[in-house]
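So, chain A:
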Amino acid sequence: MIWLTWRQFRLQAAAVATVTIAFALVLAATGSRLADLATTYRDVFDHLTANDRHLFYAGIVVIAVAPVIIGVFWGAPMVARELEAGTHRLAWTQSVTRTRWLATKLGVTTLAAAAAVGLLTCAVTWWSQPLDGALSSTHGSLPSRLTPVSFAMRGIVPVGYAVFAVVLGATLGAVFRRSLPAMAVTLAVVTFVQIAVPAWIRPHLVPTAEQTVTFAREKLDGITIRDNGPGTATQLMVTIKGAAGSWVLSNQTVDAAGHATALPSWFSGCLPPPPSPGASNGPVRAQGPDKLDACFIRLNAEGYRQHVVYQPANHFWPLQWAELALYLVVSALLASCCFWWVRRRLS
Partner candidate 1 sequence: MGFIVIEFSLDGRSGVSPYLQVVQQVRQALRLGLLRTGDQLPTVKDAVARLAINPNTVLKAYRELERDGLVAARPGVGTFVIRTLTDGSLAAHEPLRKDLRRWLAKARLAGLDDESIEALFASTFRAAQEGVA
Partner candidate 2 sequence: MTAVVRAEGLGKRYRRRWALSDCTLEIPAGHVTGLVGPNGAGKTTLLSLAVGLLAPTAGTIEVCGGRPAAGADQLAKVGFVAQDTPTYAGLTVGDHLRLGARLNPRWDDAVARSRVRRLGLDLEQRAGRLSGGQRAQLALTLGLAKRPELLILDEPVASLDPLARREFLQVLMEAVAEHEVSVLLSSHVVSDLERVCDHLVVLVDSKVRVEGDVESLLESHLRLTGPRRDPATLPADQHVVSASHTDRQSTFVVRTVAPVLDPSWTFGRLGLEDLVLAYLEGTRAEAPSPVMEVLG
């Protein structure tokens, strides 16, 4: 059965393997220079060539797209194409039970997908490590590796995505009995999940850290004031000292009772005048013991605090494992649906 699976699968496998290995080789060739740069300069991002930047973003795109591609082209047609061509009537009447047939196909494909994406994510994680290190410092101009864009493109989570995409594709293929709709829905669902999980699920996978701080220079690395123009409330964002590289989930001002609130109206008087008309939207960094400092003292005195909820940088690996486990559990559930469907509903 493994032979048949491999015989039917080898072309697609070869295509993905070629792309994967080629990309990994490019990363391997350029990665060591980045590591050197990182030891030399604190903010390595400023010393990157255009090529390095392209590769950095390519790594993100490749890891984001690979599970989708694999789910659509490996998973969805797995059962659906047999049903379309009628060859399931040949395969399922050999001396191999349908369960073993599906187990082998699903197993081999899932392992291949995990291996391919595993290799990619290893390569990308290794390659971007110097940059990710730089990013977690306050001097970096890009956010931490915990943020949605880079979190799922590093570490072990991409493997979970790939496994999930394959199993989802296979299940949808069995349900729809047609490759094309199964591919389309797989594409849509995997993309949706890639957006939905960071938005609603990932923040809660590992208990968050929270702090309620006063507006004081010694506790904060920075305060950002966002003034969205007349008619909308001015917002304050703080950067807590020692929490660099964390993924901030909520950053809001609370009143003495601990309820989220808008800034008092007198605070707008504390803002420096806009440098030029139309450019008032940019974040302004509070500097110097000027009028703003006095305003902060008044805020503290009136009981205003800043409440920050975040996943600290050291939650990176716990979050990775938790999310991988989540995908593997969901994949296992989906796979049992797929087995049930193939054994019962397709009879």
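Just so it is clear, contacts are C-beta pairs under 8 Å (C-beta built on N, C-alpha and C of every residue); 3 or more make two chains touch, one makes a residue touch a chain; residues count from 1.
The candidates were selected such that all candidates are chains of the complex that A comes from, given by their letters.
Just so it is clear, the model here is predicted, and its values are computed rather than measured.
Participant: Taking the stated C-beta criterion, I'd like to know which one of 1 or 2 contacts chain A in the complex.
Facilitator: 2
Participant: Mind pulling up the chain A residues that touch candidate 2 in the complex?
Facilitator: So the residues of chain A touching candidate 2 come out as 1, 3-4, 7-8, 85-90, 92-98, 100, 344, 347.
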